[in-house]
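This is the structure I want to talk about, given as structure tokens.
The complex is shown incomplete by one protein chain, all other protein chains being positioned as in the whole.
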Amino acid sequence: MNAGTLSVARAIARRDLLVEWRSRVVTNQVIPFAVLVMVMFAFALDSDAVLERVAPGLVWLATIFSVLFLTARSFAVETADGALDAMRSAGVNPMAIYLGKAVAVAVQLLVLDIALVVAAVVLYRADVSLGGGVLLVTTILVATTGLASVATLYGGLAAGTKGRETLLPLLLLPVVAPVLIGATRATESAFGTNGIEVSEGWPWLGLLAVFAVLFSVVGAVAFGPLVDE
Amino acid sequence: MDDLGFIVASYAVTLVAVGLFAWSVVRRSRRLAEQVPPEDRPWT
Partner (left out) sequence: MTASTATRGRPDRVTGTPFTRALGIATLVGIVWLTWFGLFVTPADVNQGESVRIMYAHVPGAWLAYLAFIVTAVSSAAYLWRRTRSLTWDRIAGASAEIGVLFMGISLVTGSLWGRLTWGTFWTWDARLTTTAFLFVTYVGYLAVRNLGGTHHQRARRSAVLALLAVLEIPLVHFSVELWNSLHQEASVAGNTDVTMDGLMLFTLFLGVIVFTLMYVWLLLHRQRALALQDLVDDTGLDLAIAARRAEVG
């Protein structure tokens, strides 16, 4: 991977984020959706005690459901004008496309996660101490990287012709199980749910980090062959 | 469903599922073969 690839990736990331900045789809549609999901969990679970206990899990469930939309959106932007095919025919390194799009998705996911944590604090009365706050921020950063990496990989495959979009949940949700498990446990520690200590959360970061590194590398390599048409 | 029912059901599910799959494979092959002459089948 050379400097050329990185600068192309940066250009693609910038373009994706610019598209989002101008259209505000994430801020006006996806984040409201995610917060709405959090509200509906409250309706369904119907108990403050239960909500406070499961708040960490709900945050990450809502995140993972929202990733489906973020990813679909990220690639819809390409396929609408055949941009992905145009880039490939122009000889753009698929690794650059992957990195650029994954970074853009990660940034949007980060914003989303912050909104969801705020929602959890407000709606479910979650509580974050200082030590917990450090753990929480780290968890969000690492989990987001992992999710964005794997979502962009499968998102590329599920993009394109009609009938493929429904493939994304089927492919993606099983794969992100480790992130759901790890992020939820770490967040439980950060919130102090059920009396769990902050220190118990840090080992789960290890799992999240392995996932993030693994899928960033694998994604960069596998994106080209997987998505090539 | 009692014990014996579960046990028999397990065997039945197994055999029926495998049997159905085998039947569908063979049936599809027959239909496809009508369009492909025998010389093109490398296993014969």
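A and B are the chain letters, set down in written order, and residue numbers restart from 1 in every chain.
The criterion applied here is as follows: a residue touches a chain if its C-beta (ideal position, glycine included) is under 8 Å from a C-beta of that chain, and two chains touch if they have at least 3 such contacts.
This is a predicted model, so every value here is computed, not measured.
Novice: Pick from A:56, A:132, A:155 or A:182: which residue touches the chain that isn't shown?
Specialist: Once the missing chain is taken into account, the touching residue is A:182.
Novice: Of the residues in subunit A, which ones touch the absent chain?
Specialist: 153, 157, 161, 164, 167, 170-171, 174-175, 177-178, 181-182, 185, 204, 207, 210-211, 214, 218, 222, 225-226, 228-229
Novice: So which bits of subunit B touch the chain we can't see?
Specialist: 3-4, 6-11, 13-15, 17-18, 21-22, 25-30, 32-36, 38, 40-44
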